[in-house]
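Below: one structure, written as structure tokens.
Excluded from the complex is one protein chain; the other protein chains are retained at their positions.
Chain IDs A, B and C follow the sequence of writing; residue 1 opens each chain.
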Amino acid sequence: MKPNRIDSQVILDEYVDVRAQSVRLCSPLNPEDYNLQGMEDTSPPKWHLGHTTWFFEEFLLKPYLKDYKEFHPSLQRIFNSYYQTVGIPFTRKHRGMLTRPSLDVVMEYRSVVDQEVARLLSDIHGRDTKILEILETGIHHEKQHQELLLMDIKYSFSLNPLFPAYDTKPRMIYPAADELGWLEVPPGVYKCGSTSDDLFYFDNETPSHRTYINHVELSNRLVTNREYLAFIESGGYQSFDLWLSDGWNLITSENIQAPRYWIKSDHSWSEFTLHGLQELDLNAPVSHLTYYEADAFARWAGARLPSEHEWEIAASLHGGSIPMDHSEAKRSLNNWYYELWQWTQSSYQPYPGFKPNPGALGEYNGKFMVDQYVLRGGCKASPSNHIRKSYRNFFPSHSCWMFSGIRLAKDIS
Amino acid sequence: MKPNRIDSQVILDEYVDVRAQSVRLCSPLNPEDYNLQGMEDTSPPKWHLGHTTWFFEEFLLKPYLKDYKEFHPSLQRIFNSYYQTVGIPFTRKHRGMLTRPSLDVVMEYRSVVDQEVARLLSDIHGRDTKILEILETGIHHEKQHQELLLMDIKYSFSLNPLFPAYDTKPRMIYPAADELGWLEVPPGVYKCGSTSDDLFYFDNETPSHRTYINHVELSNRLVTNREYLAFIESGGYQSFDLWLSDGWNLITSENIQAPRYWIKSDHSWSEFTLHGLQELDLNAPVSHLTYYEADAFARWAGARLPSEHEWEIAASLHGGSIPMDHSEAKRSLNNWYYELWQWTQSSYQPYPGFKPNPGALGEYNGKFMVDQYVLRGGCKASPSNHIRKSYRNFFPSHSCWMFSGIRLAKDIS
Amino acid sequence: MKPNRIDSQVILDEYVDVRAQSVRLCSPLNPEDYNLQGMEDTSPPKWHLGHTTWFFEEFLLKPYLKDYKEFHPSLQRIFNSYYQTVGIPFTRKHRGMLTRPSLDVVMEYRSVVDQEVARLLSDIHGRDTKILEILETGIHHEKQHQELLLMDIKYSFSLNPLFPAYDTKPRMIYPAADELGWLEVPPGVYKCGSTSDDLFYFDNETPSHRTYINHVELSNRLVTNREYLAFIESGGYQSFDLWLSDGWNLITSENIQAPRYWIKSDHSWSEFTLHGLQELDLNAPVSHLTYYEADAFARWAGARLPSEHEWEIAASLHGGSIPMDHSEAKRSLNNWYYELWQWTQSSYQPYPGFKPNPGALGEYNGKFMVDQYVLRGGCKASPSNHIRKSYRNFFPSHSCWMFSGIRLAKDIS
Partner (left out) sequence: MKPNRIDSQVILDEYVDVRAQSVRLCSPLNPEDYNLQGMEDTSPPKWHLGHTTWFFEEFLLKPYLKDYKEFHPSLQRIFNSYYQTVGIPFTRKHRGMLTRPSLDVVMEYRSVVDQEVARLLSDIHGRDTKILEILETGIHHEKQHQELLLMDIKYSFSLNPLFPAYDTKPRMIYPAADELGWLEVPPGVYKCGSTSDDLFYFDNETPSHRTYINHVELSNRLVTNREYLAFIESGGYQSFDLWLSDGWNLITSENIQAPRYWIKSDHSWSEFTLHGLQELDLNAPVSHLTYYEADAFARWAGARLPSEHEWEIAASLHGGSIPMDHSEAKRSLNNWYYELWQWTQSSYQPYPGFKPNPGALGEYNGKFMVDQYVLRGGCKASPSNHIRKSYRNFFPSHSCWMFSGIRLAKDIS
């Protein structure tokens, strides 16, 4: 994590914005929803609100605000996600058991910490850079949790046979997709990863390093529900030769026949969305796929998934600038950054020369660099100012509760 | 289930009372608590409130109130516990996922059903007896859930490292126990089970039947925490010869060293209670034991657990009358009915000549008559008017979230 | 266990016979078969050969033959089944991993122990009674393992798609069954359990005690495959109301549609037997049922399973004498003792006044007295001289690899 901005007022404004946005995202929830945990991978909304606050308390206020008095000692363990450096975290899969502290206590916790952060910022001196760095890291950490919050609510709501709607406004309907086109990346040595010119980045995006890209082309847009439905209807889920062995084992043992949120009734398909159960929009990009499904579709389509380096260079060459506004008006299948995270065939490994952050924040990224695959881009649930070309998202191959989709690649030989 | 009272006003008054009591029992809860499910065996408070209401809607209003309009079709599946006759119930272990319907919807459901039940009762004719029988069954069903509600809250709260208190009033402290004495049952043929003289009973308590009791004596009071602690301190949990083989496997594989809610810190013992974490009261009866623990203690004490028939006859001979008031003032280790359920060594089987109720209510008891053990008596969490000599409670041998304790037996030879 | 015979030559002859019989039972096996363990409940034949030998070494030779030299120290743990008193047994489910010691070593172990037992018997004095008691217990222990050996081989062979035949001789074909008749037991107090008149019994058959039997009748023969097939064809496995709740969960979650060894191909049924895969003999008694299946069939047939006391008294009144010869010539559905073990609805509990044997042999029976159901009778795989009216076999409700069948009971009211 490396913040370049040093104006403490600017960063405090951003802090205030992001903190308010987390609360705003929870406004459609009823009290019970705040405590809902659909599976071990997801967390209750209340926990997200508490944990993001704990992050500032633990890493900023406790070490840097001299007379700071801990809000309540018992929250230390409850809201620690995985930082072994600062104690043994509460068992992840039991977060849904934490009906106490009550929501009002957590909101008070947020309020107290916000006041104390403002107090700290009002009077910073020599240790400024470090403080601002941690503050900026905490802001980006909370943005990550805002996206997780929406992923988690969607998943947890999907288990309810009432199919609750998080968002009661009408959903966006996509226009018909352009024909699939291909964007070339000439072979050669390229530079990848984040550089000091970026305003902010996580440690896992560094160091900037050289890589060789073989001759390849990437599709100019995401794969649609219509295309994925054609894959299903052609027998895609019954054809073992399209699947990685682990994927085939998964779909046969769990009887998976379609993406996670698709539901077939009689002869029509619906999709569970944040707007509740909706008719499947054939023009929308296919989403919530596992790595196995993305890979199988690509094989069926005579293509493959891109590597993360191929993706990054193709995005540089063809992806255009990153929109600051990702409202529906601007939404498009052709967008590289704000529609869906795109699976790559790259496992999540350290870049050559990678050095994790020092201290407890070193646990942030590096220790997850095994048995996960990188997704690139961003999604409609990603907060603004939280997307960049070098951003490395990562999930295990069987995961599908994130907003994941497919951009294809093809070798040119 | 067989109700003998035929005065519809009396029974409606009882209905109103029991319905109000369920809501009252939830009053110490915060909104998130209403949705808390600590494990598959337990249910969230909101679900108990909905399910007990569904019982009246499904078995009383739908068949007997001609123009009754179902409150909401989707609740049919959600609040069905296990009645296969009336559809496929929602997966038990996922009840904690049901943040919707919201609490206010469930409270409205209760209110509408209560009004409709009153309307049905205000105008009953030829089918009266059947209606009153079902109503009375529903009332007793809801009383069972009131006890479950407290068991479940206790269990679920115990998973929270904050150890929340359900009841913030000071807990009762027990006086020192009397020395353990023995109450004789002379050998001979006895009659057991419920008879038509009882006001109400479940089908599993019938038919009344003869049984032979060998010469035996039962202890005059429950085993105390002090006595159980002596068992622990003498190495009880490390002595395989005291344990049934399955029990030994359980305590060694799960590293169990004490009853479920006991916590050792440094050299003192605490116990999690509905009043939060409390110093262990050595004079209180030891509670929340598995069958294995009760059996091992009995063996260590040179005794055994009684059979359910032995218990019933001993209670007839020595148990006195069943108190209508089981307030703290009357509480005593010597009480047979209102302190703790007492494990018996009898597996839960049909009595000779047993016939389940007809229709869906036939699923109430009979289908659970395997791989469970009978507990007799009642407990402090049992509603008043819900205890009788012939009552058969039943749980699997590894369960301990109910209020279970030990009364000993000894063969006289 | 209580042997009454005191002539050491008689008992030594019996020892020699039973030891030879164990080896003879293995003669159809190929070398790999000796090490085959189909599931955790079963053991490899070689292990049975070693364990029965270990029993004599551990409980007879080591304590009573003064200069006895242990065959090999490492076998102590490997061939201990579950006796915690004499050390930590090797993990049961891994017995199939024990390709070493090799079969020839185990055969040598048998031979050495046999010689030493003969040496011990040739010169017994004051401790005679105890020695003869243990010897007799070991003989009966080995007989139990002879039956287990056949159960285990059948189960393990059934997992092989080649369906190997243990016995290559033609199987017995049953004549058409008599019509089902009923045998009455008048109500009253009866005496059950073993008495000192019996030549041998296990501790769990004692003490002899009184019991009250309500008016009941038991079927005069076992249920046939034809009758069970009618249950299947009438939709028995699809009718939840016929099943105990746990049984319904088992058959639906594991998709069970017929007894364990039945196989349907096209429209005909076969059954895996010790003679390999065979056409289903409709006149043979239905076998290898779980408690749940036996209970569901009984309910479908308008009957129930008998209690173990009802069975024992009915066998006394109507069962005739126990045949010494249970060859095919004598085989009949009407036989109480040598056809199939018959499920009772009695859970396996201690009799009133039960006292386990002292010492390590006290682990033999008592510690399994929970969560199991009693089967009575005996089966075609039971060794001769190993069947008696009071014999209590026991298995968990889901088990079906033993030779279990159904005798029905009906209340007379």
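We adopt the following convention: a residue touches a chain if its C-beta (ideal position, glycine included) is under 8 Å from a C-beta of that chain, and two chains touch if they have at least 3 such contacts.
All of these numbers come straight from a predicted model, not from anything done at the bench.
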| item | value |
| --- | --- |
| Neighbouring displayed chains - absent chain, whole complex | A, C |
| Contact with the hidden chain (one of A:Thr42, A:Ser158 or A:Thr211) | A:Thr211 |
| Contact with the hidden chain (one of A:Gln21, A:Gln144, A:Ser270 or A:Ser347) | A:Ser347 |
| Touching residue (missing chain; options C:Gln115, C:Asn160 or C:Ser327) | C:Asn160 |
| Touching residues on subunit C - with respect to the absent chain | 30-36, 38, 46, 74, 77-78, 90, 94, 96-103, 156, 159-162, 164 |
| Touch residues of subunit A, complete complex, unshown partner | 82, 84-85, 187, 189, 209-212, 214, 216, 240-241, 243-248, 291-292, 295, 304, 307, 345-347, 349-350, 352-353, 362-363, 367-371, 397, 411, 413 |
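The rule we apply is simple: only the chains that are shown with their structure count from here on.
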| item | value |
| --- | --- |
| Pairwise touch network: line, ring, star, complete, or other | line |
| Intercentroid distance (Cα basis), subunit C paired with subunit A, Å | 59 |
| Interchain centroid distance [CA atoms averaged], subunit A/subunit B, Å | 46 |
| Whole-Å gap separating subunit B and subunit C, where each centre is the average of the chain's CA atoms | 37 |
| Sequence positions of subunit B contacting 2 or more other chains | none |
